[in-house]
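Note that this complex is displayed minus one protein chain, with the remaining chains in position.
And then subunit A:
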Amino acid sequence: MYRFLFRTVYTARKSSVHVYEACVLPAKCDKAAVFRFANGGGVKALSTCSVRLCEKKDNVASPIEEEKTLAEKPVDPTETPTLVTQKAEDDSKVIKMEEQREEEPVVLKTEDEGTTQQQVDVKTEQVEATPAEVNTVAAKSGKDSLLDILGGMKVVVTSKRKLRNLNAWESQDSTTNSKPAAMESTISMFQKATKEASSPSETLDPQLVAAASAAASTLPDSSQVASELLRQLRQQQTVTEAQKKGDMNNLGDIIADMRVGKKPNWKHSTRPVNQIQFDDDGPGYTHEKRINKELSSSRKKRVYLSGPRLDIFRHTTDKDGVESAVARPTLWDIVLANDLSLSTEQTHRNGLEEMIQWTKEGRMWQYPINNEAGLEEEASVPFHEHIFLEEHLQEGFPRQGPVRHFMELVVAGLSKNPYLTVQQKRDHISWFRDYFHQKEDVLKEAEVYLN
């Protein structure tokens, strides 16, 4: 879980210009804050991660600072070593750090409580590595490696455990009322964190291996611890990969455990959607009963309606049935169809149904269902016969001259007239043909009829 978080955070920092990532960032940050609350509640019980958590917190915080205010950029690198040094100096000292910004209401705080000796050892180890890097390399790459190491170090604590812890905290809190929403958002953030994790998974970072083995070397059985640590790391990596590919089983398990997040009236969610709405007025017991019913019905589903068949017929896909359907309906068929239509005849529920009836009987004008409504006469005439009328000028008209020119204009006008049928247009043209034919002598005399 944390690994995702960190990856996202630090990809985000690499491309800090990207608005979308910038949005993610505060979200992550807040999630960490929630976790820290959780840890604050039950630090004693939780053996591992307080120290680490606090450091992670810092790292999460730093990218934001970098992004949002340039001026504060130096604050973080300096802050981290300070903190780390402090930890190195007094191992078991309780460190509490709170930080809040008014300009951007990110609530950040870190708690640290007494940790076991072993953890402190690990921490020291880590601390030794970190300042060195911070000092030698540029602040940015130093943080990168720190992030990596820290991500890798989180080997013992499973996120599930944390969630449980979170649950505990949740139930302890007196103001539980408004919590579920917050919880839900957190859950969704987990999911998102899983989905969004986009950084490429590489083989284990050598630095990580180095850090792990260094941590292991402080323990008595160094080689075994080192291999365990590394194995855990790899395992986590595979899980990451799997979840990135959408295999959400693990996460599903985790979320399934989080009963607290559900609303107190969760029963409603199991009710069928088609439930009549004012059921809500009903007494509560009906709901319970309904749920029971549904459970029971799903359990003994297909008890009665399943079973052996008669095994008399063979299912064939001949054309027999089709043939009989094509055949002329007999009187029996007509009577049966009539009976069926009579048995489904009901009184009209509204005026529109009555109009449907009239439309079927042919007593009412049909509502148009396409642009060809009312085109009974011209339905079979293609459009080009309406538009291209020049072919009718081929015969009976001169090839050129004023008459031809006039007729071309007539044809152009006709082709744009939607109100005449094709036959009417043809008749119109042939009227002119006859007319000019009759006046041929006059036209020839005037030398306008050129043919």
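In the analysis below, contacts are C-beta pairs under 8 Å (C-beta built on N, C-alpha and C of every residue); 3 or more make two chains touch, one makes a residue touch a chain; residues count from 1.
Criterion: contacts and distances are computed from a predicted model.
**Student:** Name the omitted chain as UniProt records it, choosing among "Small ribosomal subunit protein mS39", "ADP-ribosyl cyclase/cyclic ADP-ribose hydrolase", "glutathione transferase" or "AP-1 complex subunit gamma".
**Tutor:** Spelling it out: the chain absent from the display is recorded in UniProt as "Small ribosomal subunit protein mS39".
**Student:** Which residue among A:311, A:395 or A:447 touches the omitted chain?
**Tutor:** Touching the chain that is not displayed is residue A:311.
**Student:** Of the residues A:354, A:390 or A:427, which one touches the chain left out of the display?
**Tutor:** A:354
**Student:** By the contact definition given up top, give the residues of subunit A that touch the hidden chain.
**Tutor:** Where subunit A meets the chain not shown: residues 20, 23-24, 26-27, 30-31, 33-34, 37, 40-41, 72, 75, 78-79, 82-83, 86, 94-102, 105-107, 109, 111, 173, 175, 178, 181-182, 184-186, 188-189, 192, 195-196, 274-276, 278-279, 281-283, 286, 289-290, 293, 297, 300-316, 318, 320-321, 324, 329-332, 334-356, 359-363, 366-370.
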